[in-house]
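The complex appears here without one of its protein chains, the remainder shown in place.
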Amino acid sequence: MFSLIIRRFFQAIPALWIIASATFVLLRLAPGGPFDAEKTVSPEVKLQIEAHYGLDQALHTQYLQYLKNLAQGKLGPSYQYAGWDVDEIIAQAFPVSLELGTWALLIALSIGIPLGVLAALRHNQASETALMTVAAIGICLPSFVLGPILVLSFALTLNCFNPLGWSFPSDRVLPSMTLGLMYAAYIARLARGGMLEVLQNDWIRTARAKGLSSTMVVWRHAMRSAMQPVISFLGPAAAGLISGSFVVETIFFIPGLGPFFVNGALNRDYTLVMGTVLFYAVIIISFNLIVDLIQMWLQPRTRHE
Amino acid sequence: MLSFVLINRRVLKILLYLPFVALACCTKHQTNVERGNLNGELYVGIGAEPAALDPHLTTGLTEYSVMLALLEGLTTLHPETMAVQPGVARSWSVSEDGLSYTFNFDPNARWSNGESVTPQDFIFSFKRILSPELGAPYAYMLYLMRGAEAYNRGEIKNFAAVGVRAPDSKTLVIDLISPTPYFLSMLSHNTWWPVHPPTILAHGSMTDRISKWTKPGNFVGNGPFLINRWHLNNGIHAVRNPHYREHPKVSLNGIHFLPIAIQSEERAFRSGHLHITSSVPIHRIDWYKANQPESLRIDTALGVYYYMLNTERGPLQDSRVRQALAYSIDRSKLTEHVLKAGQAPAFHFTPPGTGGYHARTRLPFDPALARQKLAQAGFPEGKGFPKLQLLFNTSESHRTLAVAIQQMWKKELGIEIELHNKEWKAYLATRQSGDFDILRAAWYGDYDDPNTFLSLGESHNGNNHTNWHNPRYDALIAEAARETNLQIRHELFQEAEDLLIDALPVIPIYFYVTSRLIDSSVKGWFPSILDNHPYQAVNLEN
Partner (left out) sequence: MNKERREKQTLQCAGQSLERKAWKRLCRNSMARIGGVLFLLILLACLIGPFISDQDYATQDLIRGANPPSLENWLGTDELGRDLLERVLTGGRISIGVAFAATLVALLIGVSYGAIAGYCGKQIDVMMMRFVDVVYALPFTMLVVVLTVTFDQKSIFLIFLAIGAVEWLTMARIVRGQARNLRTLSYIEAARATGLSHWRILRYHILPNLLGVVIVYGTLTIPAVIMLESILSFLGLGVQPPASSWGTLINEGADKLDIYPWLLIGPVMFFSLTIFALNFLGDGLRDALDPREKDL
């Protein structure tokens, strides 16, 4: 296991390099520069501004300079937010997104898995249809719809919560629900699918035939295989959740990382985009590694890989 | 089996408790407005995170609205009348030829660290914004000062040649290139504001853009408030500056600037999280008019919304086609039924009342005339008219308006226009490259004078992307800039505007308004055409 982690670590370096290079190319190909604005400035002024950020140099020099800074752990100053460094921005915003994402993940798992498993156990019964209908509602309400609905009903009508903000413990409830419920629906469907697959396996049928109580069978044997698709899905999903959601953090005015991904790209804030993308890359690589480790632990037969 | 039953029971128990936990969470917190009214703190929505708090680098109104609390220029504007009143300068005198201004400093004008604000600080600040190395986008605002333009362009290297000097430690003299009636009010613009030289130099060189001097703890200002906390996308908190020259007159103890997204702002206001919002969603305006008119505040703004035509593209080369397009837009219908917030239909380019000027020319809404013009241009009933593209930056309001105008053109002229949206930077790049037929555009005046609008039509103006050139027009604008007699000056602008509205390289559509929601406890927030609301005048009443 340790050797796997170490191997993955070394594989991650070229992966990050490719991501950084591809993002660099994408940014330079995109129309419009970081310092274009509503009111056009003279070409001389623009040149002067760009010189502050080294954008007046040849592209390959900029690229090498960026990689050099990166190797020293410097993400550089943001172009859009004068006075802020990218690592400073990430350090300030990530903990918030991490907390929000963790709550959302907990909601998604604690609703999604029981729902899916229960539905599978009630296969071809009316209650299954009811359970899966509940899950389908979650899929039909994306966060930009669910968010305003929750705010209107719980914050503005029932007066239970603040409609936005991140100051009090109760401020966590609505955004976590908004973010978590859709994932809960996804997980429910995947869990049900995986569970059904497993329940039709001969070894489960045999176990059932041997008279073991069905709950015992379910928990001991079936869960391991049944949760495979859910776990595969969770790698990227969890990485996405904890690195912040543009929609939810904007609706609820939460100072997380999500808006920076989108606004960075829309503002052509080169350093901010590079910084957030690489940060996200590290998260996604780590989460996919964790997923692989969990899958190995659940399915010992794949361990020799 | 046993374990599962146990888990099941535990789960059941938790499920049973859950509603109570939720109820416990439901204890209503004090709202920002309630808390603010008790503590004397104002909660202002600013719509977006400010790009910077450096007065020499920023260009936007969002940034201006925050910096107005933190810094102050030689003059300020009266909160209600917008008349020029003392700022750092207690008094001033103008030479007879109107070219030289002498400012006497207020002995109480101090930086937030207690040091006096000196004429030398202003000279340093002017030098900073005019240094070509800084690349200040708005340096041209200082071009009225003798030698400023040459220094900014790098033509002269010695700042002593620029028309600003300090004869003693309490006096500043500024020399202008020509008598400028609006110079004193222009001094209240952030480009003319001072920065604290030792602070700038402590965090880099004078012309460093990448500097941390504006961060809380570093920032030294001379405004009524002092930055206390700044968390990106979470707000800026400013507290009362004890060294402010009129400290006792300031009523607020602090201001929270909250960059809440525009679609959430209204909800924040409704639940008492904001005293003032930065805007009101269009679909909410009628509701507030009907149910809560006292909260809705609509002020005219110094801005025009227009379509820019590429006068080198196909049929748009023909001024009759441009006239046909302009005459067939029913502006009043658009402002009344689509925009709804009380915008004025734009029958000419310069917003009415800009610097006391009212354009006399009027664009007609005359579909018959428009059809006639189009037929004269060779497209009777729109036959054979090529499919032109209308480009706008992505936004629901731009799209709604474009769709409505597309329909008007189709109905009145029988021509099809294709709509196209792009995200902001791609839109800017397309505009810059000139690769468009019709383009949605807007212009907010930098100062209260027709020049800030009409100079857009000059051949060499960097913001004129229409390819329209008219030597007579250029001459008129240049002449107006030199003219000191207000009446003659306005007459020159009238003639220029006539030319512009006849040739129509731009189709004006409406004049902007600023719509806000304001809590009833806020006093001293007056209508302002430049969106200038000095915070020292604001107080909260319970």
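Quick notes on this structure:
We just call them A and B in the order they show up, numbering each chain from 1.
Basically, a residue touches a chain if its C-beta (ideal position, glycine included) is under 8 Å from a C-beta of that chain, and two chains touch if they have at least 3 such contacts.
This is a predicted model, so every value here is computed, not measured.
Between the chain not shown and the residues B:R35, B:K249 or B:H283, the one that touches is B:H283. The chain omitted from view is touched by exactly one of A:L47, A:L98, A:I139 or A:I290, namely A:I139.
Where chain B meets the omitted chain, the residues involved are 263, 281-284, 287, 333-334, 337-338, 394, 396, 399-400, 402-404, 406-407, 418-423, 425-426. Where chain A meets the chain that is not shown, the touching residues are 11, 14-15, 18-19, 22-23, 26-27, 29-31, 124, 129, 132-133, 136-137, 139-142, 144-145, 147-149, 152, 156, 186, 189-190, 192-194, 196-197, 200-202, 225, 228-229, 231-233, 235-237, 239, 261-262, 265-266, 273, 276-278, 280-281, 284-285, 288, 291, 295, 299, 301-302, 305.
Note that in this section only the chains that are shown with their structure count from here on.
Averaged C-alpha coordinates give centres for chain A and chain B that are 36 Å from one another.
Those residues of chain B that touch chain A in the shared complex are 1, 3-4, 11, 22, 25-29, 49, 51-54, 57, 59, 132-137, 139, 153, 208-215, 231-234, 258, 260-261, 263-264, 267-268, 270-271, 273, 423-430, 432, 442, 462-463.
On chain A, the positions that touch chain B within their shared complex are 30-33, 36-42, 44-49, 51-53, 77, 80-84, 89, 92-93, 114, 151, 155-156, 159-166, 168-170, 173, 213, 215-216, 219, 249-253, 255-256, 259-260, 266-268.
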